[in-house]
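One structure coming up, written as structure tokens, with questions to follow.
Note that this complex is displayed minus one protein chain, with the remaining chains in position.
In this document, chain identifiers A and B correspond to the written order of the chains, with residue numbering beginning at 1 in each.
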Amino acid sequence: MARGGAALYRAWWVPFLWVGPAIVAVAVWGIFPFVNTVLLSFTDAKPLGGGGAFVGLDNYARLLDDPDFWLATKNSVLYAVFAVPLLVLLPLILAQLVFKKIPGIGFFRSAFYTPVLASMVAVGLVWQNLLSDQGPINTALGKLHLIDDAVPFLSDSTLILASAIALTVWKGLGWYMIFYLAALANVPRDLYEAAELDGAGPVRRFIHITIPGVRLTMMLIGILSGIGSLRVFTEIYVLGGATGGPGGQARTLPFYIRDAALDPIAGNAGYGAAISVALFAMTCVLALLAHKFGSKED
Amino acid sequence: MRVAARLRGYGRPRELVVRYVVLTLVLALMVGPLLWQLLSSLKGDGEAIFGDAAGLIPREPTLEAYQTVFDQAPMARYMLNSLIMCALTVTSQVIFPTLAGYMMSRQGWRGRKAVYAVLIVSMIFPFESIMVSLFMMVRDAGLVDNLIGVWLPGAIAAVNVLIMRATFDAVPDEVEDAALLDGANEWQRFTKIYLPASVGAMMVVIINSFIAAWDDFLWPFIVLRSENLFTLTLGLSRMAESSLGYDVRIVMAGSVISIAPILILFIVLQRWFYKGVAEGAVK
């Protein structure tokens, strides 16, 4: 399918008039600082010390032997492994739930969107208070006699990560729900009606009509939420404190970049840059994987 | 078909009840934390927020915490600055990504894949790692302590180009083919066919870039120095860092204040927002 038709003729420069401003802005404010970061990763620059000396691949060699780096990598990967499927599937179910126009549905749609509107710092503080040992969640579980001791949401590294993932998912649900609402509107209604006449239940209709109908959107959300998961910082910072959980065990890669690079005395901007490049490489892999999954039925 | 659908109305009663029950359960999960925050901010000085003694509903609701917040800081100034940031960001985020997204959805031009690669690559860097480079650039442009300096690096986001591209991709070829037969040129096809078809996606871009500008914290924090340029998030954080921050009620009131205007705006706009989402589809 040649969209825009091969029959169309455009002068070679015409498309660049359209994409020009966007691409220039993205290159200047996105790519250029990145290139700077890559160059930095071959130096031992200190946060305050100007350029630093060229050290070749030393920073990358150090990465391989750094247990803290691997722990942060593991946490970031786990984050994506859990958050991405949840953020691809749950918003679709939510969208399906509010897609049909029944009385009061506007209220529900807006209410589900509310967490998106708040800043992560603001809702992070709320969650931190909710999840504390004497917070409402532990108090409620205690009163229901489901637990004897408070669940250590904020002091167990695994639970900090799980709580942070829950926070990410909770805050992201509404935002991706909108993507699906837009996509669902494009799925022809008569397919559903035909399927219903054939006796297909809601689950089968969901699997055989809805999912194929929104597959492109699922892929987009997969990529977006994957990239988002690898960039998580604020959630861990608010829930796990400035050390990133006890012993820094809940640190994600951006958290570790900050720790490694930005200390004014001991920080090593070159090493931080090398971790940034590693993070970038992981993101590329993730985007490729998502792309592969998304297009396998072509 | 249509008649049958209309006869069914809102669906079978039993199904409808189940639907509302599920909706209400999800509602509690989604809004509960924010509601708890609101209720906590309304509690009086002596009332417990944590522990067994803490009730959900304030015994004697009071606006004391809000009074304190407004007494301590020029809230109107902060809000105005936030609104200026939002206006700038929304404008640039709608115009340029729409143009670029349209062309990205067209095939058959040289450089498209390279442009796509640049867009994808630009989305990937953690802000923390390029922040210092960004700041040096803004400083060289003489834009430190200037709202333009806050705006520029986030003026155009690749993700919005991709959203718009996906929307334009969804417009069936037949519609364009028909316009082609009518002899419409590319700009006419864009404004007559594609723009109307992308209203929903545009609303999504508008709302989300508004939110991003409203909620942004770290970057304006680095660029801005003068208090009369502070955005609402900066102003509130300054307040939370002061002695007021030790009181959970006041922190909660502060974040309610930061959420409220955007929530009201959304409630006002949502009619067009969801209408746009629905109409964005080509029948």
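One rule holds for everything that comes next: a contact is a pair of C-beta atoms (placed from the backbone, for glycine too) under 8 Å apart; a residue touches a chain by one contact, two chains touch by 3 or more.
Please note the rule applied: contacts and distances are computed from a predicted model.
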- [ ] Pick from "Anti-sigma factor antagonist", "Dihydroxyacetone kinase DhaK subunit", "Extracellular solute-binding protein" or "Potassium-transporting ATPase KdpC subunit" the UniProt protein name of the chain that isn't shown here.
- [x] "Extracellular solute-binding protein"
TODO: Touching the absent chain in the whole complex: find that residue among B:Leu23, B:Val69, B:Leu88 or B:Ile120.
DONE: B:Ile120
Task: Missing-partner contacts on chain A, residue numbers - done: 27, 31-32, 35-36, 38-40, 42-43, 45-54, 128, 131-134, 150, 152-155, 160, 240-249, 259, 262-268, 284, 288, 291
Task: Positions on chain B where the hidden chain makes contact - done: 50, 72, 113-114, 117-118, 120-121, 131-132, 135-136, 139, 144, 218, 221-222, 225-227, 237-239, 241-243, 246-248
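Note that only the chains that are shown with their structure count from here on.
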Task: Whole-Å separation of chain centres (CA-atom averages), chain A against chain B - done: 16
- [ ] Spell out the part of chain A that touches chain B in their complex, as residue ranges.
- [x] 1-6, 8, 10, 12, 14-16, 18-19, 21-23, 25-34, 36-37, 47, 94, 97-98, 100, 102-103, 106, 108-123, 125-127, 129-130, 132, 134-136, 139, 142-143, 170, 173-175, 178-179, 181-182, 185-186, 189-190, 193, 216-217, 220, 224, 227, 230-231, 233, 253-254, 257-258, 261-262, 269, 272-273, 275-276, 279-280, 283-284, 287
- [ ] Could you please specify the touching residues of chain B with respect to chain A in the complex?
- [x] 1, 4-5, 10-11, 16, 19-20, 22-23, 26-27, 29-31, 33-34, 36-37, 40, 49-52, 54, 56, 96-97, 99-100, 102-112, 115, 118-130, 132-134, 137, 152-156, 158-159, 161-163, 166-167, 169-170, 173, 176-177, 180, 186, 200-201, 204, 208, 211, 214-215, 217, 233, 237, 248, 251-252, 255, 258-259, 262-263, 266-267, 270-271, 274, 277-278, 280-282
